[in-house]
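Every protein chain but one is kept in place in this view of the complex.
Just so it is clear, A, B and C label the chains in written order, and each chain counts residues from 1 on its own.
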Amino acid sequence: MTEQRGGSGLASVLRIQGVLVAIALSAGLAIALVHEWTRPMVMAQRGGLLGDAALEVMPGAASYRIYVRSADGGLRPMGDDDTPELFIGLDEGGHIVGAAVVGSGMGYADVIQLVYGVDPAAGRLTGMRVVASRETPGLGSVIVDDKDWVDTFTRIHLPFDGEQNLRNLRVRSNANHEQGEVDAISGATVSVVSVTRIISSSLADWLPILKAEFDELSGGDRG
Amino acid sequence: MMPSSHLLSLRGAPHLHADSAVPRLMLHSVIALLPVSVFAVFLFGLAALATVAVAILACLLAERVCGPRSALGDGSAILTGLLLGLSLPPALPLWMVAFGAFVAVAVGKHLFGGLGGPAFHPVLVGRVFLQAAFPSAMAQAWVAPLAAGRATELPATSLALPFLTPDAPYDGISGATPLSALKAGEAGEPLLSLWLGTVSGSVGETSALLLLLGGLYLVYRRVIDWRIPAALLGSVALFSAVLHAIDPERFPAMMTALGSGALMLGAWFLATDPGISPTTRRGAWLYGLAIGLLVVVIRQFSGQAEGVMYALLLGSALTPHIDRWTRPKPLSEGVEE
Amino acid sequence: MTQELWGVFLNAALVNNFVLAYFLGICPFLGVSAKLDSAGRMGLAVTFVMLVASLCAFGINRLLGMIGAEYLSLISYIVVIASSVQLVEMFVRKTSPALFKQLGIFLPLITTNCAILAVALFQTQREYGLLEGLVFAFGAGMGFTLALVLMAGIRERLRLVDVPDVAQGMAITLVLAGILSLAFMGFAGMGASA
Partner (left out) sequence: MADAGMISEREDGVERLRLGFWRENPILVQALGMCPVLAVSNTGVNALTMSLATTFVLLSSAIVISTIRGIIPRQVRLACFVLVIATFVTLTDMAVEAFALELHQALGAFLPLIVVNCMILSRIEIMASRQPISVAALDAIGMGAGFMLGLVTLGSLRELLGRGTLFGAQVMPDRFEPWQVMQLPGGGFFTLAALVIGFTLLDRSLKRWREVPA
């Protein structure tokens, strides 16, 4: 890789530097240009994918507003440079019908990104869609393909202890959905556990915020 | 390869030093496996018989196709088929059994240079291939022990057409082996039935007691090196006892660990294969220890219910290294080549 | 926290072994793994460079994040990792000729190894922090070494047997890797605590 010999003297060093810098600059320029050109498309597609998933997991929702967490821990509407974090679903009349949260975490093979719907008032999940994953096709990919399993997320209640503190969702065979248990699938244990863990830890973050802000947002329907 | 090893080692295992060694090994191994095979047919009926028969026939056929020289006479294909059949779930579609047998012999054995060459035990190659290829079938094709009518009819799944999914659902209660029940946090089988073998499981892995007897017979006949199963079972016993002492809720007791799954089958009949196990005594201890540790680690800490097959494969990958570390230093280079 | 780090390590080293699950770094895998000695040393050198790469990637991500130019990350990884490795190589050559003889000769080879860049890319994609990233890199390197050494042992043995001639060389090595890859599936799910 290194060529110690070769032309010596300041001139040749300068020439080498010059060529390198020139190539690097044009490379950077080309990348920056294409980036500026493709970024809006990428953002739109991203938002679209997540938005479609969000609509699917919020029953009754016809449209949504997108929020992200603000620096003070509250919520603010999504800006141009943000990636969506929370969808608030609105029905035809513009009334709030639910919330969908974007969560992500490590699966078996790679990062899993998903959207899950949650009804903070009723204390239950309203659905789940995996948006991006690279789980083993035919095995772990059931978290995307197995409609029956995906549908159970519309029936899962959040597990609270007596004090109304949220406990973790758990994976079990013969799951009791009332108790926050998710069905196990043989051969896809890891992926199923990952999805459950992602939702569980995301809920721990979001549920307090949602509970606090949900009423306020409902009040702010007209805005 | 190692000039001095057979001068210093007094092992009785056949290192291909006599022509009669291979058939002798095969013969005694088959004899040692007879009780457990008969018991399997008693336990699972026709399903067990068909699985073992198809596995043996497919191995013979594959041997015939792949082995250019007539190697059918040495009995190794029969033993491979028998062991593979015993290691599979009884209601597995028979075409899968044949497929696995073919992979075992063609890929596991002949691709790696035929008898004496293989780096991995052909049976394990076939078994792990089937496990990876048809995970749902392998996880469900269990048969309840001593089911009524087992002597006269085959499970419908056994007769699935080649390369097709069976019409009928797998009869067995999914995940019904004692180990997978333990993994799911359910109560295990009573210790006695675990050791006698009146439980669900692969065709020939259920009866720890009969396998133990067969293994002892092989030791008595000096066909296998007793150190390997001793070290392997000892290390499984040790590590599971330690884990059980730490958290009895989560980890099964020592005798449960020893009596369940494919442990006995693997320890006596697969790990001891002279082709894949170390050549020195010290190596044999190390090898058994490593596999035992891996068995416990995989069973208790990974997503898999049973770890014996994986542990054995990884163990045989360690063999060349163990041989290297434990090789007696030659007195002088090149005494004989 | 330690639990999570342990999980990251196990995942990188065993469950998603770079060589056996991602096919990464198999060029040296096919070339070097025939000799046991060099396989081990190569593995250690790779582990070391992976740690360097992880550090570099962390720094680059911070820097590019600050100026909002994440799209330049790939090109920066390549350049920075390559030059850091070169610096390390020069440093090792000066300070410890013995170490250089053991590991250094592999360094230029490794710079363009896909496994190295993959460490940087995966770590970024999975949003690992500094410590997690280093543990991940270490795990990936250990896993790489393990795979390389296991393969080398078997390949040395295979020289003594009669492998069919069409399968010799690349094909048999691939089959070997395939079987090892299936054997490593035993570790599936490890480190992912339920």
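Here is the rule we go by: a residue touches a chain if its C-beta (ideal position, glycine included) is under 8 Å from a C-beta of that chain, and two chains touch if they have at least 3 such contacts.
Computed from a predicted structure; not experimentally measured.
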Missing chain: touched chains present in the view: A, B, C
Selected from A:R15, A:R167 or A:K211 as touching the chain missing from the view: A:R15
Hidden partner chain, touching residue among C:L64, C:V79 or C:V161: C:V79
Options A:E56, A:D82, A:D110 or A:D146, residue touching the unrepresented chain: A:D110
Subunit C residues touching the omitted chain (full complex): 20-27, 30, 71-72, 74-75, 78-79, 82, 112-118, 121-122, 125, 166-167, 170-172, 174-175, 177-179, 181-182, 185
On subunit A, residues whose C-beta touches the chain left out of the figure: 1, 3, 6-7, 12, 15-16, 19-20, 23-24, 27, 30-31, 34-35, 38, 41-42, 45-46, 49, 110, 132, 134, 136-139
Where the unshown chain meets subunit B, residue by residue: 93, 107, 129, 132-135, 137, 160, 163-165, 167
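The rule is short, and it goes like this: only the chains that are shown with their structure count from here on.
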For subunit A paired with subunit C, centre-to-centre distance based on mean C-alpha positions, whole Å: 29
Mean-CA-position distance for subunit C and subunit B (Å): 33
Whole-Å separation of chain centres (CA-atom averages), subunit A against subunit B: 44
Shared-contact residues (touching 2 or more other chains) in subunit B: 303
Where subunit C touches two or more other chains, by residue: 188-189, 192
Residues on subunit A engaged by subunit B in the complex (per definition of touch): 139, 172-173, 184, 186-187, 189-190
Footprint of subunit A on subunit C - complex, ascending: 11, 15-16, 21, 69, 71-72, 75, 79, 86, 108, 111, 125-126, 188-189, 192, 194
Subunit B contact footprint on subunit C (complex, rising order): 36, 149-150, 153-154, 156-158, 160-164, 167, 172, 175-176, 179-180, 182-190, 192
